[in-house]
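Removed: one protein chain of the complex. Kept in place: all other protein chains.
Now for chain A:
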């Protein structure tokens, strides 16, 4: 842009000096040898400078480590309950004390991580697969398919997650982690489907999709190789937040008595058991609740940070 007003004279032969003679050359130079930055590469550069992302990513790594190797952090067995040591305060042997059933609180809190992370992760995968597939098909095919698939989404959306899960959970005699995953997945995919549909619709009319069509790519290829990769970002963000929501949902189901059986080691069950001892042993409630809150919080914070990083409008401010 010419900053000099005189250069804006009408019929001037040159508005600016030739590029070689200006210092702008160095400023405007584009390094054509380096690969162009992708949306994700750009987002990643923003992310690593965001303290929220660093903290949540470190917390998630910690949670994953604990769920993989809970035995490294405690020598106690979470399923070993001795009434002789019930309701003890913190000691060297039991840093968080023991429960009314004589369980070691630290061990149960650590081992409970595995249950919650398993349920959260696999439910997230299942719901994203269901919602992503239906949403992408509805958005991409449009017309009649869209109408039918959107109504199906509305139907499942109208049944609240916990209610649907309660009805099924109650009918099953021995609830396992995998049953909880399926039940929550079957009722928890609707927001993913809606977001995927919207994203696919906005992507499928863009020029690069028209270009692929003109080059003779088939419709499934276009959907899989061009539309979905460009529409997946908001879905990933929502799925990350959903993971936290599913962990809370599992704990709620177990608390209500329609989730995992009391014999399993899970935060929901521990919190439920702690309710009865709240007046005498408030710390029994504190540790599993805290572990649950930190886990859920780190996934929600990660989702938030990624959303901000992917949104150039939010980044500017």
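General observations
Everything below uses one rule, namely that contacts are C-beta pairs under 8 Å (C-beta built on N, C-alpha and C of every residue); 3 or more make two chains touch, one makes a residue touch a chain; residues count from 1.
As a working rule, contacts and distances are computed from a predicted model.
Taken from the listed names "Methyltransferase type 11 domain-containing protein", "Aldehyde dehydrogenase (NAD+)", "ABC transporter permease" or "Leucine-binding protein domain-containing protein", the protein name that UniProt assigns to the chain not shown is "ABC transporter permease". Across A:229, A:262 or A:282, the residue that sits in touch with the chain not pictured is A:282. Across A:39, A:129 or A:155, the single residue that touches the chain missing here is A:155.
Interface residues of chain A with the unshown chain, by the touch rule above, are 151-152, 154-156, 158-160, 162-164, 166-168, 170-173, 244, 248, 251-252, 255-258, 268, 271-272, 275, 278-279, 282, 285, 289, 292-294, 296-297, 300-301, 304, 313, 317.
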